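So that we are looking at the same thing, I have put the structure below in structure tokens.
Missing here is one protein chain; the remaining ones are kept as they sit in the complex.
Labels run A and B following the written order; every chain starts at residue 1.
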Amino acid sequence: MVSIAPSPHVHPVHLANALESVRSKTPLIQCLTNTVVANFTANILLSIGAAPAMVDLPGEATEFAAIASGVLVNLGTPYAEQREGMVLAATAAGVHATPWVLDPVAVGALPVRTELARRLLDLCPAVIRGNASEIIALSGNGGGGRGVDATHGVESARDAALELARRTGAVVAVSGPIDLITDGTRSVLVHGGNELLTRVTGGGCSLGAVCAAFAAESPDLLAATVAAHAYYSLASERAAALGAGPGSFAMHFIDELAAITPAELAEKAVIA
Amino acid sequence: MVSIAPSPHVHPVHLANALESVRSKTPLIQCLTNTVVANFTANILLSIGAAPAMVDLPGEATEFAAIASGVLVNLGTPYAEQREGMVLAATAAGVHATPWVLDPVAVGALPVRTELARRLLDLCPAVIRGNASEIIALSGNGGGGRGVDATHGVESARDAALELARRTGAVVAVSGPIDLITDGTRSVLVHGGNELLTRVTGGGCSLGAVCAAFAAESPDLLAATVAAHAYYSLASERAAALGAGPGSFAMHFIDELAAITPAELAEKAVIA
Partner (left out) sequence: MVSIAPSPHVHPVHLANALESVRSKTPLIQCLTNTVVANFTANILLSIGAAPAMVDLPGEATEFAAIASGVLVNLGTPYAEQREGMVLAATAAGVHATPWVLDPVAVGALPVRTELARRLLDLCPAVIRGNASEIIALSGNGGGGRGVDATHGVESARDAALELARRTGAVVAVSGPIDLITDGTRSVLVHGGNELLTRVTGGGCSLGAVCAAFAAESPDLLAATVAAHAYYSLASERAAALGAGPGSFAMHFIDELAAITPAELAEKAVIA
């Protein structure tokens, strides 16, 4: 990870600034996420310097979105009550011009969330983050994966990501061994990361929350999303160098997210 | 943490006895808590020597409260089904004279839980534990915080805590850098603890569960609540001395809760 291929769109100083902003402003991130990863996601947000709040009740989602800095809507376990809260929160985020992130977990493969995802797309997410299979399914260009596992490579989702970004106006991030982030015009690749992250549940889901925190504090959503992915990849590499297995990796990963400085991020991230 | 300012109300031997009772009696603690921290809370209860049971279904909450040693009602994610279970469990706890703890997460800021909290207050909690913003909001003397974060200092909540304790008959604990615990007449401060505890989700919520375990086995609710806070603070200090970041801190914190002996608690706790 020593060679850096500079991106024409995102400069390393953007990465440093984005992380510095999250650390100094402590964005309040409303998470409407799945029950499997809610704990890990909250701990990840705390470790990066954000403030998580898992508020998804229909009677509270609108009110909280009015004061949140950013919102995450993750479709991992969309129970009926939460589905209602998701639509309300995304709507309120739009009213308040608060960026919100859509993480379309397992869309395509499963009917309830697929219908919900299409409805949420109309509410203008600022960022859409998924694996290749999910982005392909969401764009309407192919079938789904098997649950949260991507059965497609990132490159195979490039056309779908570009189309989705152009149609919705969102920044679209395809997470994988190499991450592709695009706003429909500009595209950036983020290299690096470690495979152990795929052995910890919530590795992808929590990245969606990190994207929301970065989007909350950065005017350039493309750079914010690239920064979130580069930071995440770097932390996973550092954690993997310390850990003996997926259990200890998960612990070190949280420690490393807290430890990485903006300068280290700018120096070590590999984007192109 | 070597200097001990003795409290006129709680003697170190009370702390040792309270922990010894939990360890020897393994109180069964029914938790109606939020989905974000349920896992951490259960592990914390196991580490201190209690037996957790997350039973919150409307058709089971009453039955289980009849056999539980103590009950925790935490308002972090109060879905409709759980709200019903909470009222039933608190009611049944009253019938069986089982102490129950109210943790009014984010009341004031959010409408559904605020209304629920006021309803639960009428069911006579034995202990109310929250941060300064939550205690102020619950007492009706001010606005709310932003989610689980306290935006008020502990001292600013002293009047609210005293008023709330006198009105409800509960022991009220205001958790923060210094903890204030009062029964409306006697007040005790618990010093110490480590800031890393605020970087782990459920740090406060799980303390509510520990309060329930101590309340279950101690005739003096003020001393029990002080003991729970002092024990928690000591464990967080010991864990912080071992940990490199919030991830490893969380792991060491559980280990230290399991390792601290009653004698160590009596010797090291800083109460005034």
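Operating definition for what follows: contacts are C-beta pairs under 8 Å (C-beta built on N, C-alpha and C of every residue); 3 or more make two chains touch, one makes a residue touch a chain.
Quantities reported herein were computed from a predicted structural model and do not represent experimental measurements.
S.K.: Given that one chain is not shown, which residue among B:Val13, B:Ile67, B:Val95 or B:Ala241 touches it?
M.R.: B:Ile67
S.K.: Specify the residue from the set A:Val55, A:Val172, A:Met251 or A:Ala266 that touches the hidden chain.
M.R.: A:Met251
S.K.: If the hidden chain were put back, which of B:Glu20, B:Glu81 or B:Asp220 would touch it?
M.R.: In the complete complex, the chain left out is touched by residue B:Glu81.
S.K.: Residues of chain B in contact with the chain that isn't shown?
M.R.: 28, 35, 38-39, 42-43, 46-47, 51-57, 59-60, 63-64, 67, 81, 250-256, 258-259
S.K.: Considering the whole complex rather than only what is displayed, give the residues of chain A touching the chain that is not shown.
M.R.: With respect to the unshown chain, the touching residues of chain A are 34-37, 39-40, 76-80, 106, 109-113, 146-149, 198-202, 243-248, 250-251.
Throughout what follows, only the chains that are shown with their structure count from here on.
S.K.: Using Cα averages as centroids, what's the distance between chain A and chain B in whole Å?
M.R.: Between these chains, centre-to-centre, one finds 33 Å.
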